[in-house]
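One chain of protein is taken out of this complex; the other chains stay put.
Should a chain be cited, it is by its letter among A and B, assigned in written order, with residues numbered from 1 in that chain.
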Amino acid sequence: MNEEFPQEYGPKWSDQRVERMLGVLVVAVVGLLLAMIVTVFVRGWPSFSHNGIAWFGPGGAVDEQLNAIFLSGQSGAEYVYTFHGWPLIWSTILITGGAVLIALFSALFVAVFIVEFAPEWMSNVLQPVVRFLASVPSVIYGLLGVLVLVPFIGNHLISEEQKASVAGVISLTGYSLLAAILVLTLMIAPLMVSIFTDGLRSVKPGWIEGSLALGVNRWRTTWKIGVRSARPAIVAGTVLATARAIGEAVMLAMISGSVGFAPNPADGLIFIYEPSRPLAPTIVKNIDQLSSPPANATLFAIATVLLFSAALFSLTGYIARRSMRKYGTA
Amino acid sequence: MLLLRGKDGESAVEGSATWALSDRIGLAICWALGLLFCAIAVAIVVFLFVKGISYLELSMLTTPASAGFTQAESGGFSDALFGTLIVAVMAIAVALPTGVATAIWLVEYGRPAALARITEATIEAIAGIPSIVLALFGTVIFSSTALGFLSRTSEGVVFGRSFFAASAMLSLVALPLVVASTREGLNSIPRHVREASYAVGKTKAATVRRILLPTSRPQVATGAMLGLGRIIGDTAIIVVLLGATQNFAPVEEAPFPLDYLRGAGTTLTNFVYEASPTGNLNQPEKAYAAAFVLLLMVLVLNGAVDVVHRRARKGGTWSH
Partner (left out) sequence: MEPLTSPPPIRRLNPENPEPATEVLPPARNGNGHAPQQSGFIAAKRSVGAPQFSIRRMEIDEVSVHYGAKEAVKRVSLPVRQGEVLSLIGPSGCGKTTLLRSLNRLTELTSTARLSGRILLDDVDIKLIEPTLLRRRVTMVFQQPNPFPMSVFDNIAYVLREQGSRRGRKKTLEPAVLSALDRAGLLEEVKDNLDHPALKLSGGQQQRLCIARALAAEPEVLLLDEPCSALDPKSTQVIEDLIVKLRDDVAVVIVTHNLQQAYRIADHVAFMYLGDLVEYNSATALFGSPREKRTQEYVSGAFG
């Protein structure tokens, strides 16, 4: 009889015990997430309740408001909560939207290129490079932006007269919308390319061969069959990239300009040179204010908005992918 | 495999001459963007490596940062380097067992079904939460007096920033990756393997422990390495939960190593952030050097994932 035999008489780790323990762990994880959502919302509630819907609207200079909020908490006088976050929201929309649109368009073509039309040696080199780029920490992209792109924009792209034309309102230094959108695009594109290529490669080869055998050329076959079948992957990649873009705090803090300013399209082309600051970097830049209760509430309110947006995007992606299943995909 | 890029390097002889104009324009755009992407990718990689190598000196890895006005006097970033290693180890030490256990529960148990769906949604949700939000939540937890033992306390106020705090939140960053990878590994084992084990009287737990987990080792390892990659690359949580210093700041009254772990510190990402022009230090050369070290770590992790994949494929697959 071997040593394992005694186990049969009631093992120490019976299935019920293990299942219960694992179940507790899983419930704890779920509970943690719920606790997180509730905590963030509850902590941010004072800011929302004092401002109402105007929290999201324009009005006043957001940086001054933040300052006032912070000071009121320090001084012990009545807390000030007045906060109109529109410049931050607008900045988030512009930067995230711009980056995701450019990245989606480019990543799709690049993925098709890698999978279909590039010479084989090029594909073999590009694959690991794309994966590497997708795992580069965001702070390094920020470094590149600050040390290379921002000076280039500030010194070579923006002309003196452009700077003068808006000098009364804002100073153009190169820390700008353009820099932020470009670097953010660079940051999320490899991720999208990598997910898209995986999606394209998992298309059933029978469909591709079938399409070619019907006399449809390579380009149309790749797009009408390959890309179409890979639509769930495309949606998944876009959602993932958008979530990353919205939540990107540190890199944007480095290059977007860090001024609570809403870039104004009415300024004409110059508006891409204007600095701004999206929601996530605002938290990072004001993190020292956590000790002041109203400032604490404001920062948590911003975090709630971030959380909510990320959830919204995930849900949209999920619904989009569900609806694609009707006709069947790869 | 996409037919036209098959295993033998198949390619059609078809030329684009007969295509409609829109197709040809599309192909041109494809090539243009593809080559542009290549050029930018190569440029970034080469630039970072060249700059990094040119500024990196061995002394930087061994000397901590110190106050100084010139590059020569301000020391290196050894504290940051150790900091990165410490948070990496601590965070993955939490994420790996938790993630593997969660994955096992999802694949092998998963009752009731509603809980399983909720758990899946939870893991996906955690993956989508911006790390700055995780960091904020961390301040709430670790500033509470109950957890004061995990960080510095002075005059009854819990500081709330320490390696413990940062690692705890960083583990959440790695958790979804570990879970996803492990699930893939477990799911790829066909049912008849489990049935064979149950048929000889083994419990599910024993089956998992002795058969399924060892078989999924490549995927678990991959998940861990992907998680590590995200951990060492994160800055927001570090900035918030580890404190804006460039050196270790151990807590005096605690014994080693707890004094360091309860204290504040820095990591390579934080160092790069501070050393850049927008940070407090403004030492671009050190920033490039630290970035280079970070990149090397990422490169090694990526390479390790590749090696694991290749070895796993060589080992043969199940006959389904």
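As a convention for this text, a residue touches a chain if its C-beta (ideal position, glycine included) is under 8 Å from a C-beta of that chain, and two chains touch if they have at least 3 such contacts.
Predicted model, so just to flag it, every value in this text is computed and none were measured.
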{"item": "Which residue of A:Ile69, A:Val112, A:Val150 or A:Leu212 touches the chain not shown here", "value": "A:Leu212"}
{"item": "Touching residues (missing chain, whole complex) on chain A", "value": "204, 206-207, 209-217, 220, 224-225, 228-229, 326-330"}
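Following the convention adopted for this analysis, only the chains that are shown with their structure count from here on.
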{"item": "Chain B to chain A touching residues, read off their complex", "value": "1-6, 9, 12, 14, 16, 18-19, 23, 26-27, 29-31, 33-34, 37-38, 40-42, 44-45, 47-48, 98, 101-102, 104-106, 109, 111, 115, 118-119, 122-126, 128-134, 136-137, 139-140, 172, 175, 201, 203-206, 229-230, 232-236, 239-240, 269, 272-273, 276-278, 284, 287-288, 291, 294-295, 298-299, 301-302, 306"}
{"item": "Complex interface listing, chain A residues touching chain B", "value": "7-8, 11, 13-15, 18-19, 22-23, 25-27, 29-30, 32-33, 36, 39-40, 43, 106, 109-110, 112-118, 120, 122-123, 126, 128-133, 135-140, 142-144, 146-148, 186, 189-190, 193, 200-201, 203, 205, 208-209, 212, 217-220, 222-223, 226, 240, 243, 246-250, 253-255, 258, 280, 283-284, 287, 290, 299-300, 303, 306-307, 310-311, 313-314"}
